[in-house]
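Removed from the display is one protein chain of the complex; every other protein chain stays in position.
On to chain A.
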Amino acid sequence: MEFKIKRKSVKTVTTGSLVDVYPHDLQMYKIPPTDNISLQEFESLALERLTLLRCLATATTLKGLRIFSEEWTDFVISDLKNQGLKYYAKLCEKSGCGTLQPDLEARRKDHIAHFILRLAYCRTEELRRWFISRELELFKMRFMTMKTDAIDSFFKINNLCYTNISDDEKNELIKYLRESTFYHNNQNIENFKFYKVKFYEVLDLVKSRKVYLRGGYAYIPHKDFISVLSAQFRMLLRQSLAVACHHLGEIEQDERLVSLLKGLHQSYSGNDFISDTKVTVPIESLDFLSAKSFPLCMKQLHEHLRSAHHLKHGGRLQYGLYLKGIGVTLEDSLRFWREEFTKIMELDKFEKQYAYNIRYNYGKEGSKKNYTPFNCLKIINTNVGPGECHGCPYRHCDSGILKNKLKGYGLDAQAVNDVVDMAKKGHYQIACSKYFDAVNKTDLGLGINHPNQFFEESQKLLKGDIKIEVKKEEKSNIVKTESNNIEDMDFDEITEWKE
């Protein structure tokens, strides 16, 4: 079969020898492949790449390893070997410019597989984001494990020319470079070569204050070039995915591909709790429901609203969308917020300043987008500022305050300690699940990924429905390790926000 991505760009790989096409283990994937491959190879390459990307996600979420740490990389590489993906393990472990046949073959597979998955993951914003995050992790990991000479040739191949600053300039700035550059204490900064790039080329370093800035330029040592590269890589990938999405129609005329490509991404679509509103929940029952069926993050917002008759913007958004998700109608929602807010302000002010946002949440104003309730990872990674009380209580509460809250709700000492312990360790969602068990008097040990899931599970228990719903089996026979895909999908947002 023929596999071609139509692009406006006229650059194509001339079918020379593989050595010319793939001079280096690490690629920027700027040019799509033009080879003919069999349908079978197409499918297996796609699945292997998927396994690779999932393996990265597993290392971070399920294993809880710190991303790009030594243990993390070790886990990824050994997992790849166990899954029979030796060629990926090799590409990740010691990237270089070898010219042996297996090296070249591995690079070819890497190249083609990357482009196949672009097709599968260009459909929606959420899929794109997941894909970009994983590919970026992969790229960074491979760059970091590379030897110096391999890095040099990578720069040469990709025409990345940067000259380091003069010794004079460096000596003049050394005090600031030492203060502001992020490096390990055992390294000697005097030996670093420094390069000057515009600050917007290394936004991740700027954001986390890990680089010295002066006059709009960032001074980075050699090792921080990964930031420049990954910013470029990310932008390139984002644009390419937009292009791919645009041309999806042409590709999907081939029915043999449609089922495969769709199958791939379908296995990642978790519940977004947007259309589950067959049941309507009257606002009069919110006080009652909040006792057992609201997760702590929402209960806290509810109580704050009831006592202070006001919530700041972040809180209104988080709580308002959640209420929509559990089945509060727009009319009820307006009435609910109005009743509280007008206790401290004129009705007129409420209608002018706040009612718009409530209708907006329901997709009745502005861009008329039907917004989805926030999931846990979005809530966990949100910024909470002074005077605000949204976010995830397990993350955004001092443990003393959390403890008192839980005690106040009548949880027994053991349960309180369990929850607080988990929160302290940074396992916010496990803490939430412990809280679920404590208030609902069970020991289901659910994985809570979404406040609305908390609500639904609790309602199920209260109404005496089936105790545990068997997780929906994947229809596809794709990869066996697919069972908690919701978690993986959410995880993608973590990296998006942290970077």
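The rule is simple: a contact is a pair of C-beta atoms (placed from the backbone, for glycine too) under 8 Å apart; a residue touches a chain by one contact, two chains touch by 3 or more; residues count from 1.
FYI, contacts and distances are computed from a predicted model.
Q: There's a gap in the complex where one chain should be. From "NADH-ubiquinone oxidoreductase chain 4", "Sedlin", "Geranylgeranyl transferase type-2 subunit beta" or "DNA primase", what does UniProt name that chain?
A: "DNA primase"
Q: Considering the whole complex, which of A:Cys389, A:Leu411 or A:Leu461 touches the chain not shown?
A: A:Cys389
Q: From the list A:Tyr29, A:Phe68 or A:Phe199, pick the residue that touches the absent chain.
A: That would be A:Phe199, which touches the missing chain.
Q: Could I get the residues of chain A that touch the absent chain, sorted low to high?
A: 176, 178-180, 182, 199-200, 203-204, 206-209, 212-217, 313, 348, 352, 367, 383-391, 393, 396-398, 401-402
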